[in-house]
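A single protein chain has been removed from this complex, and every other one stays in its place.
Presenting chain A:
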């Protein structure tokens, strides 16, 4: 009897764990696939289909350390553009990225795509996070 109860509780816990994970996974997939479309139409021309950038003109999007350490600033970069020197993979880039007219949800989607493609793996960057980050743009 005791075993049955323990077995049942374990089963319930497993089901919960799977369904929670699935919720997270579903959200991730939704952001990621939407982000892929936005990337193609708004970012790919310059940053390339593989996030490879262009020589010393356009930085690649493959520097996970840079993306991670600037995670909360990324939304502002996408919205307002980026100017001045930045160091990516130990190379200095000093060009200007134009601002964009993407909405916060689109920014969240495209950031989820970029930070989980090209060898990056940072998980979902959702709307709440982007809204909060945008409120702190310099």
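Definition applied: a residue touches a chain if its C-beta (ideal position, glycine included) is under 8 Å from a C-beta of that chain, and two chains touch if they have at least 3 such contacts; residues count from 1.
Just so it is clear, contacts and distances are computed from a predicted model.
Participant: Looking at what's absent rather than what's present, what does UniProt name the missing chain, "ABC transporter permease", "Acyl-CoA dehydrogenase family protein", "ABC-2 type transport system ATP-binding protein" or "Protein SCO1/2"?
Facilitator: Checked against "ABC transporter permease", "Acyl-CoA dehydrogenase family protein", "ABC-2 type transport system ATP-binding protein" or "Protein SCO1/2": the hidden chain maps to "Protein SCO1/2".
Participant: Of A:46, A:105 or A:127, which residue touches the hidden chain?
Facilitator: Considering the complete complex, A:46 is the one touching the chain left out.
Participant: Who touches the missing chain here, A:12, A:54 or A:132?
Facilitator: A:54
Participant: Which residues does chain A use to touch the chain missing from this display?
Facilitator: The list for chain A reads 45-46, 48, 54-58, 95, 98.
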